[in-house]
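Only one protein chain is missing; all other protein chains are in place.
Let's turn to chain A:
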Amino acid sequence: MTTSETMARESAKSSGQTYKPQDGLLLEVEDLHVEFHTPDGIARAINGVNFDLFEGQTLAILGESGSGKSVTAQAIMGILDMPPAVIPKGQIRYCGQDLLTMPDEQRRRTRGPEISMVFQDALSSLNPVFPVGWQIAEMFRVHRGMNKSDALERAVKLMQRVQIPAAKERVGAYPHQFSGGMRQRIMIAMAIALDPAVLIADEPTTALDVTVQAQIMALLQELQEERQMGLILITHDLGVVANVADKIAVMYAGRIVERADVYDLYRQPGHPYTKGLLESIPRLDQKGQQLAAIGGLPPNLMRIPEGCAFNPRCKFAQDVCREDRPALLEVAPGRESACHFAEEVLHG
């Protein structure tokens, strides 16, 4: 019996609902669409995203601002503001059950015990007026009905688990009394409190120093291996995920444009956008040379270009790219790209 199966049992007890992954398949996102209905028009933030997440797997979702990576995470978590957000199409199945059609109360009970999330800015994401221990303990009190002192005891243990020094003494301290890295550890402690099967980390290290970034990523990886969680890592920083992720999905204008194993993708990008991203990373061996950048701007989500959304910025673009939107197809074993010229990009 894997850890997550034990967890499924445990959470089933409290929520009256059984979630058991079939063949380790935790999450299936199928043809997900998300739109934002604003006074200025409809912004199509996600336009048909598909992916699966298995136990013990780390999937990185990579993309620049507005690519839809955070919206995907929020849609899975069920924390989109609806309205203005609308999900016109698609399914998000957790252990076979569609989260989007689930009754609100049942879905609420999945947040925390089943699927959990770590946010970008831990200072604003933690409540400033409650002690951190209280905020962690709240998970046990609300979902497990634990009393205050038992819950606080569990909170201390979690704080120790995420390596917060003097956890016992600091359980009553407030978020502003911690450093950025420590705050993010507290966020993580809160997110893993109920042993979720899926953990989503939305740019967990963006607000941190580089040295602290590495520590937090190491902690996430360690916890993920220990608990065999399915981990979704959302980031715009290729460097952050390189050592941690199994698979990378690159998003552009609300679609996955490339998906591959981490090392394949780094070695040989299969989409011009990924290629551009990789080339725009400063490298020591190219000191003194002009840094490559992707020309142009990300598309306006209210007016996504016809055909391939990336075509106005693409070096490879031909007429076909402006007319026909390429599907995400397997271009080599274990890797997919949504580009008419994927072969050329891959081997060129």
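Just so it is clear, contacts are C-beta pairs under 8 Å (C-beta built on N, C-alpha and C of every residue); 3 or more make two chains touch, one makes a residue touch a chain; residues count from 1.
Basically, contacts and distances are computed from a predicted model.
K.L.:
Pick from "ABC transporter permease", "3-oxoacyl-[acyl-carrier-protein] synthase II", "Putative tricarboxylic transport membrane protein" or "MBOAT family protein" the UniProt protein name of the chain that isn't shown here.
P.N.:
In UniProt, the chain excluded from the picture bears the name "ABC transporter permease".
K.L.:
Give the residue, chosen from A:99, A:190, A:208 or A:314, that touches the chain omitted from the document.
P.N.:
Residue touching the chain left out of view: A:190.
K.L.:
Which listed residue (A:116, A:213 or A:228) would be found touching the missing chain in the intact complex?
P.N.:
That would be A:116, which touches the missing chain.
K.L.:
Of A:33, A:89 or A:108, which sits in contact with the chain we cannot see?
P.N.:
Reading the full complex, the residue touching the unseen chain is A:108.
K.L.:
If the hidden chain were put back, which residues of chain A would touch it?
P.N.:
77, 79, 108-113, 116-117, 119, 121, 124-130, 138-139, 142-143, 174, 176, 187, 190
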